[in-house]
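Omission of a single protein chain aside, the complex is shown with its protein chains in their original locations.
Our next item is subunit A:
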Amino acid sequence: MPVPAFLRVLWAALWLALSSGLAVAQAPGARDIETALDKLAADSFGDTEAAIALIARSGVAAGVAILEALGDRRLFFVAGDTAVFYKDAAGRSFNARSGVATDIPASASSVRLNNRLRGQVQAALGSMTLLSPDPAQRLKAAETVVKSRDASALPTIDAALAQEKDDGIRRALEDARAVLTLSSTAAPEPQRIAAAQRLAANSDNESLSLLRQMAGEARGGLKDTLDRGIAAIEGRQKLQLAAQTVWFGISLGSVLLLAAIGLAITFGVMGVINMAHGEMVMLGAYVTFLVQEGFRAKAPHLIDWSLPLAIPLAFLATALVGIAIERGVIRFLYGRPLETLLATFGISLILQQAIRSWFGPTNLSVASPSFMTGAFNVMGLQVTYGRLWIVVFTLVIFALLLVILKATPLGLQMRAVTQNRRMASAMGIRTRFVDMMTFGLGSGIAGMAGVALSQIDNVSPNLGQSYIIDSFMVVVFGGVGNLWGTLFAAFTLGIANKGLEPFAGAVLAKIAILVLLILFIQKRPRGLFALKGRAVDQ
């Protein structure tokens, strides 16, 4: 396919811009860029707006780098001077006028933007990069053009469509053309109707938003098409909404399960009312923070590995703290639940205040690794990677725990000790040692939960407090001493909570769940899946 003349001009301009500063001054549109840079150096919103329009009009490829730098706040100026500099995405700095690599003076500050200007930068970039050789950039351009709703980009879209081979980008371009045609009141009605029909086949919020907006002013045939389209999208969204609620419920359930699963061991299996459980979660989150800081200092390029590495470290650290608590306090209090409750509550306060004195009371920032940021769409349902990983992580831990309990000697001893302590002791099991290991295991799992929770909640000394009530709720509802019950209870509570929230609001939903739970416990005091047999009486 022959390269269109327009594109050749762009390439020529880019080449010229890079080859010498003098050449830029003579290239077509370069005067616009010069004026635009003068205006950008003034750093006032009015001037910046004019500069964006100038650069978009110039069509000069050097303008793309300047606009990208402006949008990313990598464009710098020195007060009282006309010099303008920018950094590219890799951090190298250039003089914006000559394109020559140079250092940026320390007194330079970056050109400010506001949301309106940011939108204009995106729109200008969109129409300027529609013909870029990089497919990812073309796709991004097609998506930003949609947001600009600037009908003047239509000819460029047609030119881009004519040579686009990638199906995904073609679809995005056609969507963009439909959006621009529909939103331009000057376009002929049959074209607008066709565009409305195309958009009605999508089920995203943006299309719905545009259809609704246009339905307000439209007349006749167009109005009918728009109304039908809105009804169609709304119908599909109802289904999506149900799916979304279930997904949110699963995601909330997995967080509840994660927080409760360690407690299912210490409270469920051992019968220790451990009020310091939440603080184990908190300690796990702080271990994550320390590991990440270590990576930041020693190996910043491996930062994505900090989270996987933090998992075993958090387990070890909190398991050791758990064992210390068991050895130091809890073993003297077995069979005295009230004293245990008070003692562990005291420990939880001590741990909180210790962390507060050590790390300070403020939230610490734990960055999300790149594989946990962003979202993807499954049939119009938006799933965020962070939440998905947490669900997977929870299920893996649950499976591992089952394996430990059912298939290892320690698990066998644990079950033996919980079912009949004296008989187990008579069979030669060191029950004191098993108690210690069990408590360590439960605490370690809470620490691993902290690694995951550092991704969605505050890393602050109070992190644990917000989960302790929910954890007890899940374990009691599921039936003490039953891991499957805990799993089932966590997901039931999660989905019920999310199902109620849209109607009742977050506050009432939480209250309703608690009331339902109290009623349920009245009916079945031992929870959903109660242990049966003689173990119950112990």
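Operating definition for what follows: a contact is a pair of C-beta atoms (placed from the backbone, for glycine too) under 8 Å apart; a residue touches a chain by one contact, two chains touch by 3 or more; residues count from 1.
Everything below uses one rule, namely that contacts and distances are computed from a predicted model.
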From "Urea ABC transporter substrate-binding protein", "NADH-quinone oxidoreductase subunit B", "3-isopropylmalate dehydratase large subunit" or "Xanthine dehydrogenase family protein subunit M", the hidden chain's UniProt protein name: "Urea ABC transporter substrate-binding protein"
Residue in contact with the excluded chain [from A:V434, A:V459 or A:V476]: A:V459
Among A:R118, A:R236 or A:R327, residue touching the chain not depicted: A:R118
Among A:G91, A:P133, A:G216 or A:G335, the residue in touch with the chain that has been omitted: A:G216
On subunit A, residues whose C-beta touches the chain left out of the figure: 45, 73, 112-116, 118-119, 122, 147, 205-206, 208-216, 244-245, 248, 251-252, 255, 352-353, 356, 360-365, 367-368, 373-375, 382, 384-387, 455-462, 465-466, 498, 501-502, 505-507, 510
